[in-house]
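A single protein chain has been omitted from the complex, and every remaining protein chain is retained in its original position.
Coming up: chain A.
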Amino acid sequence: MRTYLDFEKPIADLEARLEETRQLAKTSNINVSEAVEVLEQSINRLRQEIFQNLTRWQRVQLSRHPDRPYTLDYISLMCDEFIELHGDRTVRDDPAMVGGFGKIGDQTVMIIGQQKGRNTKQRQHRNFGMPNPEGYRKALRLMKMAEKFGKPIITLIDTPGAFPGLEAEERGQGEAIARNLKEMFMLTVPVICIVIGEGASGGALGIAIGDRVLMLENTWYSVISPENCSTILWRSWNFKEQAAEAMKVTAKDMTSFKLVDGIVDEPLGGAHNDHQAMAQHLKTVILDALTELNALSPDERINQRIDKFCSMGVVVE
């Protein structure tokens, strides 16, 4: 059963009619091919119309679409082989952060990302994609291992934030993220970071220091979620649309401010509409970026990585 967001409803209605028409053709001898074609065209037109004029809040909604591909979906669609690796070697394995060696084309890469769940049970298991400190430490362990074996690192970012729990504090959530930021700057191998869904604050940044930081078209990335921003600045949950507008959280915004390096287009109707096409496109983008980055020396990559992040910020002197 597909899920439709409120602004996708007109598409849902037409798709329901299309389905009815097709059923009709099966049960009777009426020729419906013309009607089907007309309907398909109008669905396409409608989709284009709706997706050309998305508000920032609608993109936030799309980034959380329950049918959207998650990290492990991309891994299975992009990699011919994948060996998942577990554990931070200190406390436990964090199911909200997954990673392992995979093959994309001819290239062995370390892929790491936050993982959300598809149903209630999975969501609980994955803690809604909110890692604990051991998730960030596992990510760092895997990055260091990739560095040791000279393999590039791909991180896929999709989190509503680092988990704000009791044990997370006891085990040093802040320290875990901070250490990743510092260590990722000095990684000698190429690092490509892609926001595939939600990029909430430090929980996202903790695996998002890279030579290329890209955002899928319908994702958001900022210092706080629009809802939480609304709660703090407007003292009410109801100003999330305004908060999304004010914070300018979309891929287009972040690219225009040079806070990320680029946008990865999604298929018409969003990534959830065609997992296969999305993953194939992302694979091409990753391989192209790797070709560029492999041409640089480790020192060049590290210096450029540092310079890029150090140039971010607007001050008046």
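Miscellaneous remarks
We adopt the following convention: a residue touches a chain if its C-beta (ideal position, glycine included) is under 8 Å from a C-beta of that chain, and two chains touch if they have at least 3 such contacts; residues count from 1.
FYI, contacts and distances are computed from a predicted model.
You can't see one chain of this complex, but its UniProt record names it "Acetyl-coenzyme A carboxylase carboxyl transferase subunit beta", from the set "Ribosomal protein L11 methyltransferase", "cytochrome-c oxidase", "Acetyl-coenzyme A carboxylase carboxyl transferase subunit beta" or "Aspartyl/glutamyl-tRNA(Asn/Gln) amidotransferase subunit B".
In the complete complex, the hidden chain is touched by one of A:84, A:175 or A:300, namely A:175.
In the complete assembly, the contact with the undisplayed chain comes from A:232, out of A:232, A:268 or A:295. Note on the undisplayed chain: of the listed residues A:43, A:111, A:209 or A:278, the one touching it is A:209. Residues touching the missing chain, restricted to chain A, are 162-166, 168-175, 177-179, 181-183, 185-186, 201-202, 205-206, 209, 221-224, 229, 232-234, 239, 242-243, 246-249, 253-254, 257, 259, 305-306, 309-310, 312-317 (touch as defined at the top).
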